[in-house]
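Note that one protein chain of the assembly has been removed; the remaining protein chains are unaltered in position.
As written, the chains take the letters A, B and C, and residue 1 is the first residue of each chain.
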């Protein structure tokens, strides 16, 4: 290492090498809202690695035009945890016919469960869904005269996320509404793999502007820099 | 209003006018860690307005060199909620002699209680302080074999915070380690009053870089622009 | 009156409730509300992480990274900011959003709302609706008075799975405006194009006439909208 050089534990790999770290039957978070901010490049590598199967996917939705939907169509997702699946007829059908398990949670509960999962907080009370069908098997409790539902935070073995840029330490920034669930999932997984459009030199990202400090990142993959 | 102009509900006032909105016997959050990021200008205005008394202060500490300490020395703080008061002999003495009530909470519990207080989450479980004296009057519960303490989130009538810049909508950015508790308190109070070094035109703050969107801000005071 | 004109009237009438502050608009009729908001005074929040949603981009300038909660391309304004989903829902659940305008399948006279699932139908999503309804300071339901099949939507009690209990503040349809006050339903506005008796027939819920009740002429409002609608 050269004098003045900085090295963090973040690795810079190809998508293929990165996804080879995903164990079979993993619980895996996938960033994005609709297709915006979804790590399509990493998902393509997961599709290509047929040893990865039996996944539990935590993602807001499974967009019909996303590689995540292709993965589902290949029958490699056994369970999905998220807020919205109505737009895919195939997902709804698979659920009704018992081919895939689905756990529906409100989008705000999902986002907070991810952030708190990454923060060492195992459970929290939320007013969302109190008194509704989604809370029927959950504990509830009254604080200051209002009913709240006890929700468990979410963690996973793997997070596949998308960011705009990474620096060579692994710090991340996002772009516009593609930020969404990505920084939260980065915090909540044992192994966080991020796909970025560009890797920049240390010092190019303003320290005030970094959204995901490298401490939450394990592997960075630059889009379009693979031999594929 | 001119064509294309944007107006939010955020008001731009002098420190004197801003603090006149603080009711007597308020529960008030004060930003800062040590003296860094503490709204000294607003606190001076509180000192000058002697009608404000009987305060409950939520702040990490009461730094001996801060105006918050002056306010305490004037006997206007009846209770303090925070993580660290050891450095002020006078605060420790006032507590021991029963002149001021103190509720000690770990710094990480404080910061999460503020953020969740502003997020509509009334309570959460944390591993911090489990099995210690600070948890002795609190509920605890085991999740996955580990003990966690139930903590209540924090809200308040007022937050006095400090930011670096505000734009004319009330969006805020901070500077270096002066960020600390300020963005969290902005979320958690009914009336958030912020002291800034500079007010800039709309569009001068990068939308990716705004830390506190104006929705969490009620009043902005520019330092040094008062007639004082 | 065409379907589109009905929808636009409901949207326009909903916008009259919103003269300043931050609003989150749901899918369907609520999306049209944006066209009638006072420009520069009402800021639109989108739950996927935007405060300050601007108009649709001109063709060819769409940005795949800049969409609203309905996944449609949008633009931003000079006071806009981006944030993650956790902060976005903190704004909603934490009571920082002044109002939401949303659609509904059913609304009950006590303010219960059902908007996400129909028993027996292939609906498998709740999205952000529950957070929006529990958190917004004011919940305005903008909906046609009846279902496409002619069934009542304003009921004594919801029969579909609830989105939230007792959270609706205002109901706006093409015929009437109702408010829920202290857990009871009041008719505050009726269009002259319908009689009290006819309104009662298509409204299963019990309601009282509010003290501040007024009657309005819908056609004249729609006529005034025409220019905007045709724009």
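In the analysis below, a residue touches a chain if its C-beta (ideal position, glycine included) is under 8 Å from a C-beta of that chain, and two chains touch if they have at least 3 such contacts.
Bear in mind the structure is a predicted one, so any value in this text is a computation, not a measurement.
J.: So there's a chain missing from this view; which of the remaining chains does it actually touch?
T.: Visible chains that the missing one touches: A, B.
J.: Can you tell me which of B:106, B:122 or B:170 touches the chain that was removed from the display?
T.: Answering carefully, the residue with contact to the hidden chain is B:106.
J.: Which of B:20, B:74 or B:132 touches the chain that is not shown?
T.: B:132
J.: Could you list which residues of chain B touch the chain missing from the display?
T.: Residues in contact with the chain left out: 33-37, 60-61, 83-87, 89, 91-93, 95-96, 102, 104-112, 114-115, 126-134, 174-184, 211.
J.: If the hidden chain were put back, which residues of chain A would touch it?
T.: Counting over the whole complex, chain A touches the hidden chain at residues 1, 4-9, 115, 118-121, 167-169, 171, 187, 202-203, 207-208, 210, 213-216.
Here is the rule we use: only the chains that are shown with their structure count from here on.
J.: In angstrom, rounded to a whole number, how far apart do the mean CA points of chain B and chain C lie?
T.: Centres of chain B and chain C (C-alpha means) sit 35 Å apart.
J.: Enumerate the residues of chain B that touch no fewer than two other chains.
T.: As it turns out, chain B has residues touching two or more other chains at 119-121, 207-208.
J.: Would you please write down the residue numbers of chain C that are in contact with two or more other chains?
T.: Residue numbers touching two or more other chains: 76, 82-83, 86, 89-90, 92-93, 134-135.
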